[in-house]
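Of the protein chains in this complex, all but one are displayed in their positions.
Per-chain numbering from 1; labels A, B and C assigned in written order.
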Amino acid sequence: MKVGIIGATGYGGLELIRLLHNHNEVEKIKLFTSSDEGAIFSQKFGHLKKLYDQPLEKIDADTLAELDVVFTSTPSGVSSKLLPPLLNSSTKFIDLSGDFRLKNLEDYEKWYKKESAPSDAVEQSVYGLSEWNKEAIQDAKLIANPGCYPTAVLLSLLPLLKEDLIYANGLVIDAKSGISGAGNKPSMMTHFSETNENTAIYKIHEHQHIPEIEQAMKMFANSDTPITFTTTLVPMTRGILATSYAQITPCTTEEQLYYCLVKQYQSNPFVRIIKETAKFGTNQVYGSNFCDIHVKVDSRTGRATIIAVIDNLVKGAAGQAIQNMNIQFGFDETTGLMQVPLYI
Amino acid sequence: MKVGIIGATGYGGLELIRLLHNHNEVEKIKLFTSSDEGAIFSQKFGHLKKLYDQPLEKIDADTLAELDVVFTSTPSGVSSKLLPPLLNSSTKFIDLSGDFRLKNLEDYEKWYKKESAPSDAVEQSVYGLSEWNKEAIQDAKLIANPGCYPTAVLLSLLPLLKEDLIYANGLVIDAKSGISGAGNKPSMMTHFSETNENTAIYKIHEHQHIPEIEQAMKMFANSDTPITFTTTLVPMTRGILATSYAQITPCTTEEQLYYCLVKQYQSNPFVRIIKETAKFGTNQVYGSNFCDIHVKVDSRTGRATIIAVIDNLVKGAAGQAIQNMNIQFGFDETTGLMQVPLYI
Amino acid sequence: MKVGIIGATGYGGLELIRLLHNHNEVEKIKLFTSSDEGAIFSQKFGHLKKLYDQPLEKIDADTLAELDVVFTSTPSGVSSKLLPPLLNSSTKFIDLSGDFRLKNLEDYEKWYKKESAPSDAVEQSVYGLSEWNKEAIQDAKLIANPGCYPTAVLLSLLPLLKEDLIYANGLVIDAKSGISGAGNKPSMMTHFSETNENTAIYKIHEHQHIPEIEQAMKMFANSDTPITFTTTLVPMTRGILATSYAQITPCTTEEQLYYCLVKQYQSNPFVRIIKETAKFGTNQVYGSNFCDIHVKVDSRTGRATIIAVIDNLVKGAAGQAIQNMNIQFGFDETTGLMQVPLYI
Partner (left out) sequence: MKVGIIGATGYGGLELIRLLHNHNEVEKIKLFTSSDEGAIFSQKFGHLKKLYDQPLEKIDADTLAELDVVFTSTPSGVSSKLLPPLLNSSTKFIDLSGDFRLKNLEDYEKWYKKESAPSDAVEQSVYGLSEWNKEAIQDAKLIANPGCYPTAVLLSLLPLLKEDLIYANGLVIDAKSGISGAGNKPSMMTHFSETNENTAIYKIHEHQHIPEIEQAMKMFANSDTPITFTTTLVPMTRGILATSYAQITPCTTEEQLYYCLVKQYQSNPFVRIIKETAKFGTNQVYGSNFCDIHVKVDSRTGRATIIAVIDNLVKGAAGQAIQNMNIQFGFDETTGLMQVPLYI
């Protein structure tokens, strides 16, 4: 396998490099840049010395066409322009940005406040929620890799919605995230002294992952109801904890919710359903491709609290992208992805 | 004013010392201990050198009876035994533990899993939510100072519930807290390496602040509905961000919610209603007695998201306790409490 | 007292506001800006709502001339141009930048890589190391407030150097600092995800505080030897811990070093000499104007390890500046500065 990465200097790109480095099927990784051609990558990123001492290459259609797969890990609005002309080559593409996720182009323009990708490119893209869209992923030319928040939310809610164990109506999702989700561009929002010892809510009801979650709930669980979704930044680098609150349907029990999840994911190596726990946190998946899920019913209110934790840079970005590559190319799904979490 | 503190070595006690040190009306602070009589306080707590070089004193009824007010900042189950025999003296008491908060003794025993205080002591205690119970506080012999989570939640929800702008039914409260709320007793739950780079939910649906919030909602807003309430620990020392989700009543607008809050708190110096903000976080009240509140309506779902931030050790504990002392003794409510937040 | 602050939006300026807010002698604080005239300050800094709801004013010579004292807390290279024309007014100036600290203008240009202030302005400036230069500060028109690192280093080393208890020759100083010292301008250096879970050394042997320390060692201890000085950033917001290693002179004991420090600072309220301690850290001065000092002799090597901790924004910047103002205007040195440290 020859692999290319466009956007290697971002956190998604760097995480792709970290994970692909120990992927048995990957023989060659090429890193592309729009601005810094010829620069030795490990001189920009000292942690890669002895590992990636090769130069960045110019983005070039012919070079890309010789690769088996290209990951684009670019800010929104970039791959929508870059990829469409390249889709006739034999190369497969996995886009980690949001540019090809929303099938409704107006939704993209409304929530991202940017021009959408052309409709034919969006149409042929496949939503890469690995555990839920495996068949389409196998045949995909272009994969729209899911957002970090949607991955945690959807993996934990889709089975329960699909089996009508919880109501979509009234669903409230409160997601907490580490700061790396905001990328590597310095701003007051990500400035250490403003972020440390601070827990802050932002983009209330306006996060661009809202339509992505709603679209997937419709697609995979036939649920067509707007959700309440907020995102809170907590002072850590990696990790998402998404807490969802839902009314359970009549006569549903905690046991049923638990076994519905267990059954759904029994043959999926990366989703772990946790029955009993005193403390359920993001560190149990740190640095790994796992998504851990826990559910509790409150008999006083008849509501369930459903919690999912992922590493936003792994299962929420680069890890799931590689999982999708594994599916696309017929490798075992776990190839290169069985890192043990660094819980400390 | 002569003031005593029982439980001075805990975080609540230390914060009382920090704040009372610059309180103009306080002439003398005595620190009491059950186990460490005679120890020089600043030798145990180096940050107080030159400020509190006095010895800890034995808890003694006669000594306490000479004081104007005594704060008890002890683990639950201590003041319930310690205070009842002392209530005949002329001294006033402000208890920062949960021992006198719940009027229903069975609730205490169910949620705290401890024996309750005697019913007559509980009956005469006054719930010290400063902005909502001022008259009763003025005459109180024994104040049950509110919990940290209830303070943030109640200040932000009571006005809206009372004015029927939101429904209590279906209310979901997702609170995030720094680690200092867990006190100073070492445990795996508060061990640095387990807590750092980790966001974790705990005691799901079982937190002892749930009946306290419900009792106050009934008392001040005549609302008698069980709530969904969860608590998540984030890797920082101080701060609570409580996010509440509620269905709004018909024809209610964001403006109405905002003005209801503004009107409720217009003469309250410590509650600030924030209209517009890109990022709303705990650092804007760090080290201060402020409670900041922000509200947004999601027109897509007809739900409001109401957020409150406090410093759990100040407005959520020692600060509110001193505010209550100010009210009890007829001082200006802000005496000794007008610290500017350390937003960095 | 009417006080002005130029550079109020930086971390030094914000800390001046925090501390001056509770200063009994200060009646009015005016905030000046070069770019944002008329903006309501508390709309830019939400933590100041209800506290500073006044507009920013244009920097204007006549307005400044009506003030008793003006603090300039600006990036290096600004006050060197701004202040010289204003020095004929009756206003006193306290500059928190490095622009007036180095008497040798070539040193300034070499270490700061900027054009120096005019020589006559530099000549009349007084180095504001409060505990060591009190007489000159009393009469100063323009105070050059010391840097954060020099404050910690000089307070701990000057007494020992002056009394010839340690050798200047061979002196090694290893200083650790929180990130707020780097100011509020976003950069990769201060980006949360790059800084969190990272301890990093920077500007090795090239920090602009080196000549400042050497100049003061000569001035106050007649010591004229180049020092080895490094600075390491640790993932916290506030605090400096400066560790110095020095050969002790023959027959000198740990006791002598300790009592030399005790004697030097016995009438100085903000310097505390700590004799015994299991753990000596920055949190014991957090948010306060204290400088704590601890010394240990290693009998195996004949060297002393001398450690000082300060809050870089208080004793290392705004606090010492206000202490200097108190000295200049004949107030008690501690006015407005007796905050108890927030050790948690």
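Heads up, the rule we're going with is that contacts are C-beta pairs under 8 Å (C-beta built on N, C-alpha and C of every residue); 3 or more make two chains touch, one makes a residue touch a chain.
A quick note: this is a predicted structure, and the numbers were derived from the prediction, not measured.
Asks: Could you pull out which residues of chain B are in touch with the chain that's been left out?
Replies: On the side of chain B, residues 11, 179-180, 184, 186-188, 190-197, 235-237 touch the unshown chain.
Asks: Contact with the hidden chain only, please: which chain A residues?
Replies: Touch set of chain A with respect to the missing chain: 11, 14, 17-18, 21-22, 45-51, 180, 184, 196-197, 237-238, 269, 272, 274, 277, 280, 283-288, 292, 313, 338-344.
Asks: So that we can see where the missing chain sits, which residues of chain C does it touch?
Replies: 170, 172, 174, 176, 178, 189, 193-194, 196-202, 204-205, 226-228, 230, 232-239, 241, 243, 245, 247, 278-283, 286, 296, 298, 300-301, 303, 305, 307, 344
As a working rule, only the chains that are shown with their structure count from here on.
Asks: What's the call on chain A versus chain B, same or different interface residues, using the half cut on shared numbers?
Replies: The interface of chain A with chain B is built from mostly shared positions.
Asks: Since chain A and chain C are copies of the same chain sequence, what is the angle of the rotation superposing the Cα atoms of one on the other, rounded to the nearest 5°?
Replies: That rotation is 180 degrees, given to the nearest 5.
Asks: Give, as an integer number of Å, the spacing between the C-alpha centres of chain C and chain B.
Replies: 36
Asks: How far is the middle of chain A from the middle of chain C, if each middle is the mean of its Cα atoms, in Å?
Replies: So the centre of chain A lies 45 Å away from the centre of chain C.
Asks: Identify all positions of chain B at which a residue touches two or more other chains, and write them in rising order.
Replies: 196-197, 237-238, 280, 283, 286, 344
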